[in-house]
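The structure appears right after this line, and notes come after that.
Note that this complex is displayed minus one protein chain, with the remaining chains in position.
Chain nomenclature is as follows: A, B and C, assigned in order of appearance, with residue numbering initiated at 1 for each chain independently.
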Amino acid sequence: MTQERWISLTEWPLAVVGVVFITAYAVEVLDEPVGVNERLLELTIWASWAAFVVDYLIRLVLSTNRTRWFVRHLPELLIVALPVLRPLRLLRLLAVLAVLHRVTGRAIRGRVLMFTVVTVLVLIFVASLAILDTEREQADATIQTFGDALWWSITTITTIGYGDYSPTTLTGRFIAVGLMIGGISLIGVVTATIATWIVERVNEEDEANMVATREQINALHSEIRELRADLARGPGTSASADDPGVPVADGPTP
Amino acid sequence: MTQERWISLTEWPLAVVGVVFITAYAVEVLDEPVGVNERLLELTIWASWAAFVVDYLIRLVLSTNRTRWFVRHLPELLIVALPVLRPLRLLRLLAVLAVLHRVTGRAIRGRVLMFTVVTVLVLIFVASLAILDTEREQADATIQTFGDALWWSITTITTIGYGDYSPTTLTGRFIAVGLMIGGISLIGVVTATIATWIVERVNEEDEANMVATREQINALHSEIRELRADLARGPGTSASADDPGVPVADGPTP
Amino acid sequence: MTQERWISLTEWPLAVVGVVFITAYAVEVLDEPVGVNERLLELTIWASWAAFVVDYLIRLVLSTNRTRWFVRHLPELLIVALPVLRPLRLLRLLAVLAVLHRVTGRAIRGRVLMFTVVTVLVLIFVASLAILDTEREQADATIQTFGDALWWSITTITTIGYGDYSPTTLTGRFIAVGLMIGGISLIGVVTATIATWIVERVNEEDEANMVATREQINALHSEIRELRADLARGPGTSASADDPGVPVADGPTP
Partner (left out) sequence: MTQERWISLTEWPLAVVGVVFITAYAVEVLDEPVGVNERLLELTIWASWAAFVVDYLIRLVLSTNRTRWFVRHLPELLIVALPVLRPLRLLRLLAVLAVLHRVTGRAIRGRVLMFTVVTVLVLIFVASLAILDTEREQADATIQTFGDALWWSITTITTIGYGDYSPTTLTGRFIAVGLMIGGISLIGVVTATIATWIVERVNEEDEANMVATREQINALHSEIRELRADLARGPGTSASADDPGVPVADGPTP
């Protein structure tokens, strides 16, 4: 079996596993179940993680050049390996987002924007769960409810940073750094999308000054090619009836 | 009646309704009238909302493909449907801005900038009214006057976030999220406008290296077409008097 | 006298007046002189303002179409008219910057960057003076020294907003809004400059895929024009000695 086949086969199952993982993690953090339920949730979380590890290993084995694949997919290894630390499990979600990226298939700018919006929403949701999980047991922590956590995530990813809530633990700060990177990328994507949109609209308005396209150059090529064909047949052959005075083709008689 | 006709007919009336709505809402929040005046203002606010609902429904009925129109105008449905929650009524204003968008009709970049400036100003004004309306009854709220509310809106939309004022209620935070989205878009539009402006100026300065335009390609086309016409008439026919040494055309002798 | 001549004549004197104004304002705020010195500084400040008013009026009179000039230079009228309010006098500085803009004359991107850097530095300096002037007399103000004021201006224009210092007066908040607008423009200019620089470098590296330029199209034009000239002279005339076997031009003999 080729790697491509494996990827296309596992796309949807992996997305489902990802959603199961987020749901289980959300229930665990927000409901704080005890006894059997807690162990069941933990089991679900670890099982979903195992699924991503197995998927990673199978793709590694199926790749044509394993060393190159390994080097190029180093970030994915980090995503799969890191989650031993509980609150950083959120990074595993990026694997699900990669699946989503492959599924959506419209124009590039719409796709980038949709991908960004979904990433930002998932990032805000999971970061809120993780920061709540990490911070609420701290004595001096300001983030105590899921509402606070959500509000803090949003003010961080938009780079507002009111400072009414801020993480106090090391893990909490790692989560914050992840959100900040997401926030700077978010601003970048929004700006870039608007900039390219403006450039296109400016072009459409000013038809005469639009950039010359390859299609136009190809049209020129075929025109020149026809000209050469005409030339090969010789002058006069393509002359129309309303052009009778052409003296050349009737041969010089002595 | 076609949808286009309806839209062009209702443009200005809807803008007036929008202005009436903002004014009524501003008076209600800032003056806090009681008795008859309060009921009158409430009536005005609900009437203006009804006008937007009716406009939405009529445009839906008049559209050629209703399902497609419905899907494509989903954000507008949200704008019309959401305002059941009082402080979120500000979103209805975006309908007015859409009207404004149709009215202004200059170069694309100027239009985008003007649209952004007006949106930002309206957003700041209405968000300030809404946050004041929501927060001032809270015991631990920091935003108590319209001046505070305005200052908070501005520091939020510019993503500064001093943190001297910040919303404490859920509705207040929803308003804040709206402002943040507006702020990131604002940065995006400003950057994009400057970037496209710089690109154009660079082009104008470096005339020789300007991007080839479609107009130029079209000029090439007509030149090649003339060349083919010349060829069709045969060599020599387009030769001018100051070009006597051409040996070909002396062909046919009588 | 034409308006152009007036502008080129007053460029440098106005820049000097601007520098005199900043210096006088800085001495007044930082030294807080009393008696004769204070009156002398006030006189200098009002005289420099008068110079800008006179320059504005003369340019208005000298313009070919006064109504259009008035409408197009509305922001400049605001700059000249507003400074009745003392701490907003900083806006007058923008007039000096306009002079600076005319003086620098290199490549567009370097010019934009240099203009931005100078504007940002002047804005930070004068905003610091103005906020200190406004805030230090307030009981609950946090900004008490020029160092604090400078630090606050920088954290505001970069949209950081620590919140350790923030204005409490209405005038102080107007100054803050000016800095925020400057900050968003600063981010826009920096991003736009980097973006256009990257696009150019990408083009230079990938020579074959560079965008077709107008110069190249013009070269094509002249080539086609030469082709037509050749055609006019007829085939064979441009044939070289190493091409003797051309049978056409020597006429069919019976």
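Basically, a contact is a pair of C-beta atoms (placed from the backbone, for glycine too) under 8 Å apart; a residue touches a chain by one contact, two chains touch by 3 or more.
Keep in mind the model is a prediction, meaning the values are calculated, not measured.
Engineer: Given the contact rule set out at the top, which of the displayed chains would the hidden chain touch in the full complex?
Structural biologist: A, B, C
Engineer: What is the set of subunit A residues that contact the non-displayed chain in the whole complex?
Structural biologist: Considering the whole complex, subunit A reaches the absent chain at 107-109, 112, 156, 159-163, 166, 170, 173, 176-177, 180-181, 183-185, 187-189, 191-193, 195-196, 199, 211-217, 220-221, 224-225, 227-228, 231-237, 249, 251.
Engineer: Pick out the residues on subunit C that sit against the missing chain.
Structural biologist: Residues touching the hidden chain, for subunit C, are 147, 151, 154-155, 158-164, 186-187, 190-191, 193-195, 197-199, 201-202, 205, 207-213, 216-217, 219-220, 223-224, 226-227, 230-231, 235-236, 238-240, 243, 246-254.
Engineer: Spell out the interface residues on subunit B facing the chain that's missing from view.
Structural biologist: Considering the whole complex, subunit B reaches the absent chain at 159, 161-163, 191, 195, 211-212, 217.
Going forward, only the chains that are shown with their structure count from here on.
Engineer: Which rotation angle, from 0 to 180°, best lines up the CA atoms of subunit A with subunit B, given as a multiple of 5?
Structural biologist: Answer in degrees: 90, to the nearest 5.
Engineer: Name the most central chain, where centre means the mean of Cα atoms.
Structural biologist: It is chain B that sits nearest the middle.
Engineer: Could you classify the subunit B-subunit C contact as same or different, where same means more than half of all interface residue numbers appear on both copies?
Structural biologist: different
Engineer: Which of these, A-C or B-C, makes the same contacts as A-B in over half of the contact pairs?
Structural biologist: Match found for A-B within A-C or B-C: B-C.
Engineer: Distance from the CA centroid of subunit A to that of subunit B, rounded to the nearest Å?
Structural biologist: 26
Engineer: Find every residue in subunit B that makes contact with two or more other chains and list them.
Structural biologist: Within subunit B, residues 159-163, 187, 191, 193, 195, 199, 211-213, 216-217, 220, 224, 227, 231, 235-236, 248-249, 251 contact more than one other chain.
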